[in-house]
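Okay, handing you the structure first.
Only one protein chain is missing; all other protein chains are in place.
Chain IDs A, B and C follow the sequence of writing; residue 1 opens each chain.
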Amino acid sequence: MTVATPRRVDAVRLGLTAWVLLVAAFALGIVAFAWPLFASASSSIDASHSNDAPWIFVVLIPLLIGVILAELADGSLDAKSVALLGVLAASGAVLRLPSGGVAGFEPVFFLLVPAGRVFGRGFGFVLGAITLFVSALITGGVGPWLPFQMFGAAWIGFFAGCLPPARGRIEIAMLAAYGAIAALAYGLVMNLWFWPFVSAGDTTVSYVAGDSLVDNLRRFWGFHVTTSFGFDIPRAVFTALFIVVAGRPVLGALRRVARRAAFEAPVSFIDASASGSTN
Amino acid sequence: MSAPRLLHPGAWWLWAVALSACALRTTNPVLLCLIIAVAGWVVVSRRADVPWSRSFASCLRLGMIVIIVRVVFQILFGVRVSGMTLFTIPEVTLPDWAAGVSLGGPVTLESLMAALYQGLRLAAVLACFGAATSLCSPYRMLRALPTVLYEAGVAVTIAFTFAPQAIVASRQVREARRLRGRSDRGVRAWTASALPVLEGALDRAVALAASMDSRGYGRRGSSSVAVRRRSIGLVLLGLVAIAVGSYGLLDPGAPALFRVPALALGAAALLGALIAGGRSTTRTRYRPDPWAAPEWIVSFAGVVAFGSFVSVSRMGDALNPSTNPLEVPAVPVLAVVGLLVAALPAWCAPRPPALVAPSTMAVAA
Amino acid sequence: MIRFEHVTITYPEASAPTLVDVSFEVPEGELCLVVGVTGSGKSTLLRAVNGLVPRFSGGVLAGSVTIDGLSTSAVPPRDLADVVGVVGQDPAAGFVTDYVEDELAYAMENLGVAPDVMRRRVEDILDLLGLHELRNRPLASLSGGQQQRVAIGSVLTAGPRVLVLDEPTSALDPAAAEEVLAALTRLVHDLGITVLIAEHRLERVVQYADRIVMVPGDGRQVVVGTPAEVFGQSSVAPPVVELGRLAGWAPLPLSVRDARRVAGPLREQLASVDSAPFSRATRSPGEVIATTNGLQASYGPVTALRGVDVEFRAGEVVALMGRNGAGKSTLLNHLVGLREPASGAVQVMGSQPHRLSARDVVRVAGLVPQDSGVLLYHDTVAAECSASDRDAGLTNGTTRTVLDRIVPGVDPSTHPRDLSEGQRLGLALSIVLASEPPLLLLDEPTRGLDYGAKQRLVAVLEQLAADGHAVVIATHDVEVVASVADRCIVLAEGEVVADGPARDVVVHSPVFAPQVAKVLAPLALLTVHEVELALAVASDSPYK
Partner (left out) sequence: MTLPLSQTAMKQTAMKRSSLRRARRALGAALLGIAALAGVVVGGASPAGASSCSGPIAGGEIRVVLVVDASDLGGGASATCLVVAAGTTGSQLLARRGSELGTGAPRYGSSGLLCAIDGRPASGCGDRSAGGFEYWAYFNGSSGSWVYGNFNPFTRRLSDGDIEGWRYVSGAGNGQDPPPRIGPARSLFPALAPSLPSLPDLSSLAPPSGAGDSPSSGARSAVVPSTSPSTGEARVDPSGDTSVDGVSSSTTVDDSVAVGAVALASSSTTHSTTGRWIGIAAVFVLIAVMAGGAWVQTRRSR
């Protein structure tokens, strides 16, 4: 019974290419999400084809996610990881159902964070992406925002896997804090992408292309506060609460299965003819 | 009119994306309404009788909500453009931590119309997406994935299969709570039921993995070095192109070539990488969806519509009628014709077969 | 075909090896049955055949396992897919896709079989297993038997020479089990496939087996041989074999048919004896505890119950029988108040269960659901026990004492999900029993239990009935019904088609009759034990 000190599982290992891709994806992600802030007045974003840029990203992001998934999958995504991914993604999607996918009550992270924690970064990344994809397909909520949600969730899972080692209460506290922050950041970033659409044109909180970064930030903050705090704060609180309440058993369950599925478990054949084979 | 079969999902998505691209190019309410109508018409006449075909309706509702939100937004935060004042709401200025934005003031017809147009455009885009999702089965979509994404696809399929069982399980667990003399209602019950469901799920995953393993999962030809090099090269090329593209997107000084073209190149390269990587696996597909005449027609219809919109936008402002001063939107005949072409799939696409839907989507409802 | 040579398997973090020095060989085209008590390592043995143990589970395998000349130490399971097909206990748990056809093709897709070949094989398998009318159905909409057949088909399409099944029929009703076994025998006889089956329900499979591998567990040597040889000495044996032993028949009959052939003399000998005194239904049912009248229930379009009138009395054990979907579970759910009757009334101890609060219901009626696992959601047995005490507001330790009465010696620190089937059922049962509900309902309690566990369960039920509980078991297991039930209610299409003393109902039903009754029909003897008694009487009857 190694519940006390489980070895750090890394269900999906990251090769060099994977790392390159992830870094690139992260950079592109920043551009894709934050372009409204950096776009200058007369750059082509708001020139002739005014709203093309975000839609370009709507195409690019999924492609990038695809490439990353392919890279992560290449070899290191064995039956166990895939089965776990599928089942966890389904559970996440189901958890999301009672909230009807409404932003306010979003228990997705409550599963995603511990899973990323237990099964490692790569797994967290894939799980985040797949969970939101599945729940979108199940609730029929496929839309231009989907790639961005997948992307955001993927990173939440990823960084959950990057958290420093800790045990017991500290671990739970850390996860809860991370969950809350992640939830807030998620909402903020989603808004940042969505902002120019909802409030393009002439409102006091609307995105004005080419305005100074500070002013746009100010207006964005205004937009965020006035529109989304109502959802984001409760979501963050819920996530943290969930992790505090159910975090320990969930972690326990995940570690149990990590043990039972025997990732990296010692396998050996003692045999006259052949011996010492590995998985 | 071929025999009943499911059209290749790729065709539907091409069509839908082209249509939504049309919607993105215009704020002309007439055209936008026509786009929505076309999408609806095609969906109604070619959707299979399956749960996920409902998503179009929900997308329409969502669209309505978006319009309303956009208008309300305008009323609350709208900067007061001159024009015919409809009514006035008291001004409020939020505290500084909320960026000191000011709400309220006189609301003019012009501003409302502008908001309405924008909302309508978003609604139209949503309708297009809804059309795509309700027209093609997610399962087919997964089967159409490039083979390098096979693992991810399998994970999603498993999730589909498992989701309804998880729901059933959670109900059983809630009942079980009652059997143990605990309340089976309220958030607490819900949370408490989540854990056993999760545990069951995990046990299930282990069993599933064993079954997959013993059924040859992950038995793929080791991707040859050449192929691997090629796909990695493509990926890197794509990344560079994208980097350049997004730089050009943000810097006014950059030449036009550094913008959309670069990004398009990047996208193409990534797509190429995905497909090239696919060659390396020894996996085969059972009864892959054909790409035949109907597929060509459907995707072509979408492209035609888009083309018509592009040429119209070349000719003038008909696609973006002015709201200040408010003017009666012109109706560019060419665009209308293009959209009518986009409605052709309602007749050209094969009828879907009567298939029994798996319980996934149903239970999710 | 399958050769085990001095195989010893030790799991990681396990103190003792699970299998010790197992050696046997199964020639091509045989149907080999693996028997043994729960936890004896049957599953481990089966999973070692294609190398899932130790490759998947981790652990150490000493010795060698060779399949068709391939050693599992050299070839990983996925590369054995076209040599060995493995079907797990719960077929549904192994499904990857959502539609029958895709599921059948799945293995071949992994193997990279050419599309046209794939298509042909799928068609073949569809016909071979009689699945063709189900080809477009979603897997979730299939019955248990159909699912099991699809699971078998889904490994067969890879074209394996060996098929390994872990308890393929234990969760099925008799009819569905027949479907599956018929399909299996066809595979053995027509395709010459080697089949390795582990099964608790010996009475269902023994007659098809060419060879038996008996895993005694706790490190003793496995016994391999023909059924007759093995059952000559084995502790676990189907009733018909035990009857054969009792009557000293040789060779031991394995099927009802064989037994009937040689049972003539025994029947004559017993004909004189009036079976009444041995019918164990001497308990006098007490006052009425629960009644339903005109109970209707429906899920949307489908009607689950139509006008059911039954009553349950204190101190009787009632068996609820019928096909899957006949409405057994629905009736139980109504009795415990999980569902509100669409029309008609349910009365338990004079109150309507669905009106009661959760706390009060458990004092009136308790239900052990089909998957007893759902009752358990703490991480140790101890936690479960104390929690159940708290829930029912009992003095601490009550549940634990009940548990010790039912399954003694369960380590309180183990995780409920790591318990054996029998232990888990025991735990669930004791949680329900802790608050001593006068009405006790069990849904499929014997699923997955070996003979020993069943006998213990029967004993417990007897005890409960004696204590004045009204016990209702919904089950397919005719042997258990025969040995414990006083009254038997048969449901079909949501209607009560038979309600009377178990003996009368069971004996005259071709489906529900236990093996002994089938052998000795028209005599109304149900169990080997009764035959023993009857013989005792007959031997000193005036006729001799």
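The working rule: a residue touches a chain if its C-beta (ideal position, glycine included) is under 8 Å from a C-beta of that chain, and two chains touch if they have at least 3 such contacts.
Here the structure is a predicted model, which means the values were calculated and not measured.
The chain not shown here is touched by just one of B:33, B:72, B:92 or B:293, and that residue is B:33. In the complete complex, the hidden chain is touched by one of B:45, B:88 or B:311, namely B:45.
If you put the missing chain back, the residues of chain B touching it would be 27, 29-31, 33-34, 36-38, 40-41, 43-45, 49, 51, 53-54, 56-58, 60-61, 64, 67, 79-84, 109-110, 112-113, 116, 118, 120, 164, 168, 171, 252-253, 256, 316-317, 320, 322, 324-331, 333, 336, 340, 343, 357, 359, 362-363, 365.
The rule we apply is simple: only the chains that are shown with their structure count from here on.
Among the pairs A-C and A-B, the greater number of C-beta contacts is found at A-B. Each chain gets a centre from the mean of its Cα atoms; for chain A and chain C, those two points are 43 Å apart. Centroids built from CA atoms put chain B at 19 Å from chain A.
The multi-chain contact residues of chain C, meaning those touching 2 or more other chains, are 56, 78. Taken residue by residue, chain A touches two or more other chains at 79-80, 249, 256, whereas all remaining positions touch fewer.
Those residues of chain A whose C-beta lies close enough to touch chain B in the complex are 17, 20-21, 24, 27-28, 31-32, 35, 38-45, 49, 51-53, 55-56, 59-60, 63-64, 66-67, 69-71, 73-74, 77-80, 82-91, 93-95, 97-98, 107, 111, 126, 130-131, 133-134, 137-144, 197-206, 218-219, 221-222, 225-226, 242, 245-246, 249-250, 253-254, 256-257, 260-261. By the touch criterion given at the top, residues 1-2, 79-80, 249, 252, 256, 262, 265-275, 277, 279 of chain A touch chain C in their complex. Per the touch definition, chain C reaches chain B in the complex via residues 47, 50, 52, 56, 77-82, 84-86, 88-90, 92-99, 101-102, 105-115, 118-119, 122, 136-141, 154-155, 158, 333, 336-338, 357-359, 361-362, 366-367, 369, 371, 373-377, 387-388, 391-392, 417, 431-432, 435.
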